[in-house]
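All protein chains of the complex are present and in place, except for one that has been dropped.
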Amino acid sequence: MPCRAIHISGTHPMRVTLFVPCFIDSLYPNVGMSMVRVLEHLGHSVEFPEEQTCCGQPPFNSGYWDEARAVASKQLDVFKNAEIILSGSGSCGAMFKVFYPELFHGHDREAEAKALSAKTWEFSEFLVNKLGVKDVGARFDGKATFHDGCHGLRELGTKHAPRELLSHVKGLELVEMSEAETCCGFGGTFAVKYPQISTAMAEVKCNSICETKADFVISNDSSCLMQIGGWLDRNIGSVKCLHLAEVLASR
Amino acid sequence: MTTLAEPPRHQFQLDANRTAADGDRRAAVRKALHNYSSARDKTGATFNDWKSARNAASAIKHEAVNHLDRYLEEFESKFTARGGKVFWASDSKQARDYIIDLAKRKSVRAIVKSKAMTGEEIHLNQALLEEGFGVVESDLGEYIQQLKGEAPYHFVFPCMHLRRDEISDLFHKELGTAKTDSPEELTMIARRVLRRAYIDADMGISGGNFIVAETGMISITENEGNARLTVGLPKIHVALIGIEKVVPRLADLALFLPMLATAGTGQHMTGYNSMYGGPRQPGELDGPEEFHVILLDNHRTRLLADPEQRDALHCIRCGACLNVCPIFKNIGGHAYGTTYQGPIGSVITPHFRGLEDWKHLSGASSLCGACTETCPVGIDIHHHLLHNRRNAAAQKPAKGEQLLWKAFAFLMQRPALYRLASRFAPLGSLLHPLVSGSPLDPVRSWTSTREFPHAPMRSFRDQFREHQAAKKGVASSGTQQGAKR
Partner (left out) sequence: MNANSGDRNAVLGRIREALREEAPLKHPAERSAGGAPTTAHFREWLPPVGSRIDERLELFTRLSQTLRSELTLCENIAAAAAAVTELAAQENWKTIALHKSDLLDGLRCLLPASLNLLTVDEGYDKDALEACDAGITQCELLVAQTGSVCVTSSNDGGRVLSVLPPHHIVVARRSQLVSDLTEAYASLASKYRGTYPSMISFITGPSRTGDIERILVLGAHGPKRLSILLLP
């Protein structure tokens, strides 16, 4: 049931365009829907251009920049008229925001890439720093720890915004793990090109998660959660992964 | 020196996977680095402004590296004016030959060496031994590695991977000393042995952390005092230093010495920071009669010629990027098969030893960026790994992989086709348990160690469309206020 729009933040209603990366679309649709619910709850309109596909990060990170540019070019078309672009994955957000300008440096569409970069926000940063929202009125009962996705943390500088939002979620107890900023070992194609190294990294991460005795691990990056969840489900079973948006959409 | 039985790429896979599966070794490495981060953070916090200090260090190295010719010539003229000798070596062989020739001409019998990664780089010890010169490493960690017949594990902490019982066994076997589990006693064993080495040596060899152009000096940073003794006691000294180590002014060290200490070990200042401006001067009571500095290129100019990655030559070899690197912590130093391990090694080795053979190091990274974040001179380390990947693909694309990405790009530029393809995700999910983990599993390298998520029947696209339709329904059956634009 759609929420009745209540206008919590002091800003005027915005038209927000979602970038829902390919794997969230297929594997984690609830993450996207949760973002929709939170944004509509705050009184903003959400749109999702159906023509979007992938940000192009897989070929980009593999060194095939021509192919990446071809894919990225498509997204420049798709998001041309967006005012605000929100990504549910810090990693794909970083691709838009940080790497598109580099990918298109010296190419025809450099100016468009820079413009796209300027409009792109990570979900929690948008809520806290653009909208000035700290409390989205969520309730979630449980003990959780937060994983900082590397791209969100180091490319986009997101550290405090998700914690700020989570600190206002009723019923939620947030405990920090010692390795919060340590990479989970996903790294895109790295996870399948070097599975043993990637898995050793996941083990370090998950041991740190388990040390907190949390029931949930929350992150703002679904790709990390795929890795963390993949290891936890195989080896532990009891700790559940949730995207920040899913927690914020809980009532 | 690691002998490579396999091509570097295969050897890397073997060694990396072995350590990744070795919980004990990984625990030893993690234990050794356990206090590093907190010590570094604590010391860093005593700075008035670490970030500005870092920007300043970066700008000074930028100035030095981008005017390298001028500063090296300035160094040379000042250093030779004080009686020092400067030798410019294009490659390893020239540097080795110079040292061997010098040792022969001066009838050198014994050589003591303080830590020099450039020595590892040019395989100096092996060459000296082949010519019949005894050479003893004096840095404790390097001495242990030399006894063990292994390359350093980490270019700042050479034997960090070894436990005390392993070192005790090594000393027992090689030196005949009683076994002990006391790091102090082990250190004292080495102290006793090496004291003789300093006194008996007639040639000392060292590296150098900085070349000071303004005053014609080299600066050596160490904790143990072994470099002080190595440069002080033998009658001939040779310092082997990479050409990029320049700082313009002596007083620049006021910034670099505390930063090197903080980033390297979490100390606020390393035990001994010594600047040497040539051999014993008139009126001085001791010191070497001859002081040679070898300025080593050995393909550094290749890296210099790449403006995009030139800042990798700002590196002061503090090792901080290794200490924070989750890859390093899980595969260890030897897996790299390089003189310079860890993230910075993965950036520079392809320039020094060839991109085709060493590109895999740039691939073996999750690009988490912890290295770049910690680098005290602001090198864009993890982005350079990306640049190496791009350069490697452009130079010699892997045919299969290129085809894969071309197909990927083809699909991703055609939303209708992409949507059609993604329709099969739930079906794939449904069928996947039949092959999961078997050789037929297309995502086997994932599922061999991790669960693969299950794709729900309705994608986000489907759900959002329904959501919009429901909203529209509510709107039109509600107030009838047409909100169409």
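Order of writing sets the labels: A and B. Residues in every chain begin at 1.
By our rule, contacts are C-beta pairs under 8 Å (C-beta built on N, C-alpha and C of every residue); 3 or more make two chains touch, one makes a residue touch a chain.
Computed from a predicted structure; not experimentally measured.
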{"item": "Chains on display which the left-out chain touches in the complete complex", "value": "B"}
{"item": "Hidden-chain contact residue, picked from the options B:Ala20, B:Leu194 or B:Ile211", "value": "B:Leu194"}
{"item": "Residue in contact with the excluded chain [from B:Thr19, B:Thr118 or B:Ser138]", "value": "B:Ser138"}
{"item": "Contact footprint on chain B, counting only the chain that is left out", "value": "31-36, 46-50, 52-56, 58-60, 62-63, 65-69, 72-73, 76, 82, 85-90, 94, 98, 138-141, 144, 157-160, 162-164, 167, 183-184, 186-188, 190-191, 194-195, 198-199, 215, 217, 223-226, 228-229, 231-233, 243, 248-255, 257-258, 265, 268-281, 283-287, 291, 294-295, 297, 301-302, 304-305, 307-308, 310-311, 378, 380"}
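Note that in this section only the chains that are shown with their structure count from here on.
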{"item": "Between chain A and chain B, centroid-to-centroid distance (C-alpha), Å", "value": "31"}
{"item": "Chain B residues within the chain A interface of the complex", "value": "13, 16-17, 20-21, 26, 30, 326-327, 329-331, 363-370, 372-373, 386, 388-394, 397, 401-402, 405-406, 408-409, 411-413, 415, 418-419, 422, 425, 443, 445-446, 448-456, 458-464, 467, 470-471, 474"}
{"item": "For the chain A and chain B complex, residues of the former touching the latter", "value": "1-2, 20, 22, 24-33, 36, 48, 50-54, 56, 58-65, 67-68, 70-71, 73-74, 150-151, 153-155, 181-183, 185-188, 190-202, 204, 226-227, 229-231, 233-234"}
